[in-house]
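Contents: one structure, followed by commentary.
With one protein chain withheld, the remaining protein chains of the complex are depicted in position.
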Amino acid sequence: MSTSVTVRLFAALRERVGEDRVSVFLEGDASVRDLVEAVVRKHPEVAPFERYIRVAVNSRYVSGDSRVAAGDEVAFISPVSGG
Amino acid sequence: MSTSVTVRLFAALRERVGEDRVSVFLEGDASVRDLVEAVVRKHPEVAPFERYIRVAVNSRYVSGDSRVAAGDEVAFISPVSGG
Amino acid sequence: MTARRSVSLESDPLSPGQVMAHVQDDSAGAIDVFVGTTRRYTEGRETVELTYEAYETMAVAEMDRLADEACARWPLTGVAIHHRVGTVPVGEISVVIAVSSPHRAAALDACRFLIEGLKADVPIWKRERYADGSIEWVRPLG
Partner (left out) sequence: MTARRSVSLESDPLSPGQVMAHVQDDSAGAIDVFVGTTRRYTEGRETVELTYEAYETMAVAEMDRLADEACARWPLTGVAIHHRVGTVPVGEISVVIAVSSPHRAAALDACRFLIEGLKADVPIWKRERYADGSIEWVRPLG
């Protein structure tokens, strides 16, 4: 079984990729870590951000072990600078 | 040589004594400690405050060893409660 | 106690007085208000304006989570966090955090917790436009 996951991008990461969302296919029971790797394979320009990105699923930060399911809203959060 | 020193009183201490200033005579080279003792002798109602009072001379807190000179503005500061 | 609560993203200028009004309460003796403004000079470079971009739904959710956590840790009567998005010229306000409590230490501690938490976790990003014409996202790699 393969799922399409769309990831929202913002700010520097959005500009770097040139899109405000990217989609990848994940096989079976994929983790957040698998998702990040799949995005970096498809969009190598994300690589410099990889170690700084936190992943949010449905508006909450999640760990790399978390699972991603079809229908989840996923976002890559590069270091924030509000305030 | 004897000096008359006037001490300003505020708030609870003022109400306790019933006056907003009291005067005492001090002999010679008197310290702040001597002044407090002289006021308590003359106005025994000040005694409950004695250990809590800080003394200000010319708008600055001073230690018990400080000297009091004629013309100084002296005040007894009971525990403050501003803010 | 249930604290008054106001969390929002705003595209119009922020008013500290209005944010403070959200936390005023007869049982509060202390209010602490933190205001972040656009600074003209940073390490000698002149800034003209900042632009804030937010992941809006999550930013509001994170600000709410921070407010929940502050209310769990301190006896608060009100918490407000208002952050601006879009372009903010020098001298204007980007964020206002207001906290009320019966006790001043709680108001001060909670306000600090909220601004530190906001800067660490709330998905809002800042792009700086300098007087020399350059435009940069602020520390995109942490």
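Letters are used for the chains, namely A, B and C, taken in the order the chains are written, and counting of residues starts over at 1 for each.
Convention: a contact is a pair of C-beta atoms (placed from the backbone, for glycine too) under 8 Å apart; a residue touches a chain by one contact, two chains touch by 3 or more.
This one's a predicted model, so the numbers in the text were calculated from it and none came from an experiment.
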item	value
Displayed chains contacted by the hidden chain, counting the whole assembly	B, C
From C:Ser6, C:Thr37 or C:Thr87, residue that would touch the chain that is not displayed	C:Thr37
Interface with the unshown chain - residue positions in chain B	8, 10-13, 15, 48-49, 52, 56, 59-61, 75, 77-83
Where the unshown chain meets chain C, residue by residue	16-17, 20, 24, 26-41, 90-91, 102, 104, 107-108, 111-112, 115
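The rule is simple: only the chains that are shown with their structure count from here on.
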item	value
Interchain centroid distance [CA atoms averaged], chain A/chain B, Å	72
Distance from chain C to chain A - Cα centre to Cα centre, in angstrom	26
For chain B paired with chain C, centre-to-centre distance based on mean C-alpha positions, whole Å	48
Where chain A touches two or more other chains, by residue	none
Residues within chain C bordering two or more other chains	none
